[in-house]
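Sharing a structure here in structure tokens format.
Removed from the display is one protein chain of the complex; every other protein chain stays in position.
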Amino acid sequence: MKIRKHQSDDTQVFASTKKESWIAFFLLCIIVLIALVPLFWIIISSFKVDAEINQAGGFMFLPKTWTLKNYKEILSFSNKQLPVFRWFFNSIIVSGIHTILAVIIYAMSAYAYAKLEFKGRDTLFLTIMFLSSFPAITNIIPLYKIMHIFGWLNKLIALIVPGLAGVLNIFLIRQFMYAIPDVILESARIDGAKEWRVFAKIVMPNCKPILIAVGLFTFTGSWNDFLWPSIAINNIDRLTLTAGLQLAKGVYGNQVARMCTIATIAIVPMIILYIFTQKYFVKGISINSGVKG
Amino acid sequence: MQKSYRVKSKKKFSITPYLFIAPHIILFIIFFVIPMFYGIYASFTKWNLFSDPEFIGLDNYKTILFNKESTFYRQFWNGLKNTITFVIICVPFQIIIPLFIALLLDKKPKGRNIFQGILYMPTLFSITSVTLTWLFIFNRSLGLFNNLFGTDINWYGEQPYAWMTIVITTLWWGIGGNLIIYVAALSGIDKSVLEAANLDGAKGFKRFWYITVPTIKFPLTYTIIVSVIAQFNIYGQPLIITGGGPNESTFVLLMYIRNLAFGTGNSIAGMASSMATCLGLIIGIISVGQLVLIRRRSE
Partner (left out) sequence: MKLKKLMALLLATIMCLSLMACGSSQKSNENTETGSMNNEGEAEEQPQVKPGKKGSIEFWTVFTGADGSSMQAIVDAYNATNPDYTVNHRAIEANDLYLKMPLAIQSGEDVPDVAINHIERIPLFQENGFLEDYNNFIGDSPIKAENYNPKAWQMTEINGGHYGIPLDVHSYALYVNMDLYEKYGNGALDDGILTWDEIKASGEACKADGIVTIGMAWHRVKFLAAYAQLGGTLSSDGVTPDFDNDKALKVLNLWTELNDLGYIQKDGDAPWEMFLGGQVLYCPEGIWMWNNVKEAGLNAKIYDYPVFDPAVKGNWTSSHQFVLPKNEKRDAEKTKAVLEFIDFIGNNSLEWAKAGQVPAHNAIKDVAEFKDMPQAFLADENEELKIYNYKYYGYAVESLDKVLTEILFGRMTAEDGLKQAVQETKDRIEMGQ
């Protein structure tokens, strides 16, 4: 059962004037172009030859010789120092599972804090929010010892579970859930629905936009984490892509072309993911139930 | 008398809410609270990570807060100053720029989704990729900027350029996050209210300030708080881009903390923990303060 906000035909009732939308278009073009330049630069640099860059005095806008050599070298299967495909696989598993678990757990918690009544609810929430803003840097050693106790060191599970302790996403979802009218939930309960059903059948579907957003944030956060994986994992080939490529920096130092290749390899999966999830994403945001308080 | 529906006020104890929050709370306690309290405990000790911590009471705090001779005092205050400077310079841009772009997007120009998509993309990149990208742009002789504009700015070796490189990199990387939240928020505004305001003669900025902003108060609050916290925790960008220079002027507190705890030689985890605890308290107070301030305003 979906909740539809009563809306008039909003695009027409208050259409931005054509002039306004063209000015916006123009400004956006400029902004986006500026934002794109670094990206373009990195990708195109990965096709350059390092030796040529140095000979040209260190700066070359377009490649003198276009080459795929950098990619071949870094992506080669026999490259035991940089097993990129393995890392990629690890990242997918770790980030994928982590995200699914996170969305479920955060949504459950957010629902309780937003819609369920229990003693100390708001105090508890404020407390965990306050606690969670503590910088996590000194958590790492005790956390490492805990991983040790559980026997999770050097295993992917160490990368999946500890991060589920976050709180900010719960805050976000909770805000969103406030917008769901209590009446709907109540009538479902009166009809005999158990709380889980109310949660799963009514609340979750109506939170799609925020769940998708949280899912994306969580996925990319997990994907891009390199500090924790490099500490918790010993075997080079159990690293995630980001942590592994961080290693690669040590291999290639200041060699511009190879470094840009590494950066590009790190970026491309994200771009592809984004292209695929864009549809859900855009649909989610455009459902007119915004992020309200 | 009508039969009152006492559905809501059934004070029967239900275990359900607890079941809902349980998974998270358990994880939170094991993987966050316990390490955190252990870390705080460590701040009252002398600890090199390997042997058992030696309790020394408030000595660490006395050193970093009051002992002017000590290196750790210098590091703590320099680090704190740099971190706060960064938060002050960066967060306003992190709010205003995405908000402005969201407003532009709200005018529904052509290609709206593409623009949004492109601007969001950098948030998906890892810090390695981002810093690599910008490192090579601001490099003095090899970089794109100097070569394109014919300038010879020593980006990493001089202020305010060093700060600029970090801020620009952070903005490029992060505005996407706030952007989509604002876009969602703006699209949820009931257009009839805006129309009414328009008819009443309130246009442009007035309309923006008095109607739009209050309506999106909550996402705005959320993003401000989150951005502040995030920038207090800044670590990777100054580390990789400027290395803390020039002259330790971009050496943020988290860098000092990490150096002490995980640097070469024996770890000075106790001192590092005390710095981290102070930082944590500051962040906590500021976050709660922001929340309270905004709550109060809205009443």
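By letter and in written order, the chains are A and B; residue numbering begins at 1 in each of them.
One rule holds in what follows: a contact is a pair of C-beta atoms (placed from the backbone, for glycine too) under 8 Å apart; a residue touches a chain by one contact, two chains touch by 3 or more.
What you are looking at is a predicted structure, and each value in this text was computed from that prediction instead of being measured.
S.K.: Among the options B:31, B:120, B:155 or B:232, which residue touches the chain absent from this view?
M.R.: Result: among the candidates, B:155 touches the missing chain.
S.K.: With the missing chain put back, one of B:219, B:244 or B:280 would touch it. Which one?
M.R.: Checking the options B:219, B:244 or B:280, the one contacting the hidden chain is B:244.
S.K.: Of A:44, A:75 or A:153, which sits in contact with the chain we cannot see?
M.R.: A:153
S.K.: Just checking the interface: what residues of chain A touch the absent partner chain?
M.R.: Within chain A, the residues that touch the unshown chain are 50-51, 53-58, 77, 80-81, 83, 85-86, 92-93, 96-97, 100, 144, 148, 151, 153-157, 230-231, 234-238, 247, 250-251, 254-256.
S.K.: Over the whole complex, note the residues of chain B touching the chain we left out.
M.R.: These residues touch the chain not displayed: 46, 48-51, 69-72, 139-142, 154-157, 244-248, 251, 259-260, 262-268, 270-271.
Assume only the chains that are shown with their structure count from here on.
S.K.: List the centre-to-centre spacing of chain A and chain B in whole Å, with centres computed as mean CA coordinates.
M.R.: Each chain's C-alpha centroid was found; their separation is 16 Å.
S.K.: Please output the residues of chain A touching chain B within their complex, sorted ascending.
M.R.: Where chain A meets chain B, its residues are 7-8, 10-11, 13-16, 20-25, 27-28, 31-32, 35-39, 41-42, 45, 53, 57-59, 61, 105-106, 108-109, 111-113, 116-118, 121, 124, 126, 128-143, 146, 161-162, 164-165, 167-168, 170-172, 175, 186, 189-190, 195, 199, 209, 213, 217, 220, 223-224, 226, 242, 245-246, 249, 256, 259-260, 262-264, 266-267, 270-271, 273-274, 278, 282, 285-286, 288-293.
S.K.: Flag every residue of chain B that touches chain A in the complex, lowest number first.
M.R.: 7-8, 14, 16-18, 20-21, 23-25, 27-28, 30-36, 38-39, 42-43, 49, 101, 104-111, 113, 115-129, 132-134, 136-137, 139, 141-144, 147, 172, 177, 180-181, 183-192, 194-195, 198, 216-219, 222, 226, 229, 232-233, 235, 254, 257-258, 261, 269, 272-273, 276-277, 279-280, 283-284, 287-288
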